[in-house]
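Let me begin by presenting the structure, written as structure tokens, before commenting on it.
For this depiction, one protein chain was excluded, whereas all remaining protein chains were kept in their positions.
Chain lettering (A, B and C) follows the sequence in which the chains are written, and residue indices restart at 1 in each chain.
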Amino acid sequence: MLEEWRINEGNYVLLVHKNKSWLLKVKKDQKFQTHVSTINLSDLIGKEYGQRTQDGLYYVFKPTLIDHVMKFERGTQIVYPKDAAYTILRMNIGPGSRVLELGTGSGAMTAFIANFVRPEGVVQTFDVNEEYIEIAKKNIEKAGLSKYVKFGLFTEKLEENYYDAAFVDVGDPWKLVDLVWKSIKPGSIAAFLLPTYNQLEKLYNSFEKKFYPEETVEIMIRRLQVAENRTRPQNFIAGHTAFLTYCRKII
Amino acid sequence: MLEEWRINEGNYVLLVHKNKSWLLKVKKDQKFQTHVSTINLSDLIGKEYGQRTQDGLYYVFKPTLIDHVMKFERGTQIVYPKDAAYTILRMNIGPGSRVLELGTGSGAMTAFIANFVRPEGVVQTFDVNEEYIEIAKKNIEKAGLSKYVKFGLFTEKLEENYYDAAFVDVGDPWKLVDLVWKSIKPGSIAAFLLPTYNQLEKLYNSFEKKFYPEETVEIMIRRLQVAENRTRPQNFIAGHTAFLTYCRKII
Amino acid sequence: MLEEWRINEGNYVLLVHKNKSWLLKVKKDQKFQTHVSTINLSDLIGKEYGQRTQDGLYYVFKPTLIDHVMKFERGTQIVYPKDAAYTILRMNIGPGSRVLELGTGSGAMTAFIANFVRPEGVVQTFDVNEEYIEIAKKNIEKAGLSKYVKFGLFTEKLEENYYDAAFVDVGDPWKLVDLVWKSIKPGSIAAFLLPTYNQLEKLYNSFEKKFYPEETVEIMIRRLQVAENRTRPQNFIAGHTAFLTYCRKII
Partner (left out) sequence: MLEEWRINEGNYVLLVHKNKSWLLKVKKDQKFQTHVSTINLSDLIGKEYGQRTQDGLYYVFKPTLIDHVMKFERGTQIVYPKDAAYTILRMNIGPGSRVLELGTGSGAMTAFIANFVRPEGVVQTFDVNEEYIEIAKKNIEKAGLSKYVKFGLFTEKLEENYYDAAFVDVGDPWKLVDLVWKSIKPGSIAAFLLPTYNQLEKLYNSFEKKFYPEETVEIMIRRLQVAENRTRPQNFIAGHTAFLTYCRKII
């Protein structure tokens, strides 16, 4: 069954030309125009992923989850793959996990988590901003992960000792420490994303007797340029996205 | 059903005292001794994770996958969580994926991948060193992930266009580029882990018309000490583990 | 004698407004216009450095050497302060030292070295590109350091066992290793700046029995944003400028 690596109408594809890429849905009798060239989307149907377009100017790939998320409509700053990936491993979740997310934002982290808890697990995500929730819903829908996500406003009551892990990305997470503590299972992990060191101290002060802090880290990623006799780190890198704190519920 | 957060006989637990931790299996009528104190393992049975031991000196946690892997018996250098996590997200795998691993080593990456492809997916992992395979098998068994891993020596023939992604961690990966190319699906991702600059160039030279290199990165993680009025990055960090190259199969 | 901290006609000043700065020479009856406002340079004469302009919009500072160098006309990539500073300390030079520089470029490193070897020392700097030398001469002149620099084209014969240290910033430094070895004093230090790892290997291969390599480093600098309750590393940093190799002449 090779269906999954052939392009059908309605599939998303990623067109790649040099360092630029475009994410689009394949529709019959439609054209797509970039600064490079114009292509007929009909021509893509039935092709295998990994091929070039007929004009030879683009590679056509099946978009990865990262491709989808990086093209998400943004209501807020998104959680970057480097931070999301480590956090998912660090929260000790996987297929079947029930994960609580406080601070849906644009739904980037929601999508990353949803991908790894499917098909039996679920992400229950909350935000106080309805507009963000609407943006996130659309984003998650496009990424094909809606079945694994439940959205909510912060007014809902949470079940106790219920979630396998929690991810918190709000401006004042110390106010939610009690709530998080109650809702996750004993010994399980809560992850907090915070951009400033001041928030770290306030967060730690709020842990007393509820959470055992395991580590706070920042993750840096540096791209390299690899080319014969010219291999070197790239000139620019992101200097800082956020600090990440991981702690375990104690009782 | 709270069973999963109560300790039963036969469960693994992580004892944590300050910055030290011990991973052990709970057995009746047995004692466990550290430089801190001696505890009766029987006393742990029926307790909830997240509690302290009776002498108040340790927290008792359910070991995470990272806890298991960091205590793996090591035949080789292991793949670290920072590198494993980003790679798993970057390979675009998830529950149900079939993943090829070349270079089993101690089984650290094998375990990380297995966790995220279960229950329907599988890691097919190969090594040329039978001793490593034996070590990895034991490690994976302890981590409870054997059902999702198939081990093999490098003599086996691989199915073509079959795997959703490949992870390669061997000394001379350029020799395996053809094999990897054949065995993964069109457009899917191969990830290569390499410690030196030289290997990067040789690898890229072997890609021609087979793989589209997306990025080579190194990931650095820095722990912070958080304490009121004394918050700062920690004094020491790992300077380098490996470079990671991600590329897509083109046809 | 407070002359040195009062502004005279003919002095350079640095105007600073928020994150922007302008380096200019104070001339009577002249105006200077930025996107912020227009100021009469005559008004600055007699003022102390560290004051604001009359319209309150700029601070007026005495330009530092770094200020001068960062505003140098650039024929080539300049050596950045982070790299220059460590190299000067590492070369073990100081007032009175005679320093050889191969690869004048825009004269940035020339200026930094000149500042620290004055008044008795000298930088003898060479480049194969006459255009660069002209640019560098003008830059060094503006920085007020011409007395301590001798310029030359690469055709000159060098004195042997004569220099206290050498700094080499050219594309193929391994071709100059013999020359450098002869010209510096026994046991003294040669510093090499190279952007790619490939150059490092070629350089090390050329050292045999001439130089004892002490270390190769890269220096990263990260700025922080400090503000009450919002202190954090800045979002962007330079990812890579160059590798720096320090070695000692052996005999």
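The working rule: a residue touches a chain if its C-beta (ideal position, glycine included) is under 8 Å from a C-beta of that chain, and two chains touch if they have at least 3 such contacts.
What you see is a predicted model, and the numbers here were worked out from it, not measured in a lab.
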Among C:L100, C:V123, C:A136 or C:L200, the residue in touch with the chain that has been omitted: C:L200
Interface residues of subunit B (partner: the chain not displayed): 195-198, 218, 222-223, 229-241
Sites on subunit C contacted by the missing partner chain, in the whole complex: 2, 4-5, 16, 48-52, 59-62, 64-66, 81-82, 84-86, 88-90, 92, 94-96, 112, 115-116, 118-119, 161, 185-189, 197, 200-201, 204-205, 212-213, 215-224, 226-228, 231, 243, 245, 248-251
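Simple rule for what comes next: only the chains that are shown with their structure count from here on.
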Whole-Å separation of chain centres (CA-atom averages), subunit A against subunit C: 44
Intercentroid distance (Cα basis), subunit C paired with subunit B, Å: 46
Centre-to-centre distance between subunit B and subunit A (centres being mean Cα positions), rounded to whole Å: 21
Set of subunit A residues in contact with two or more other chains: 197, 218, 222-223, 231
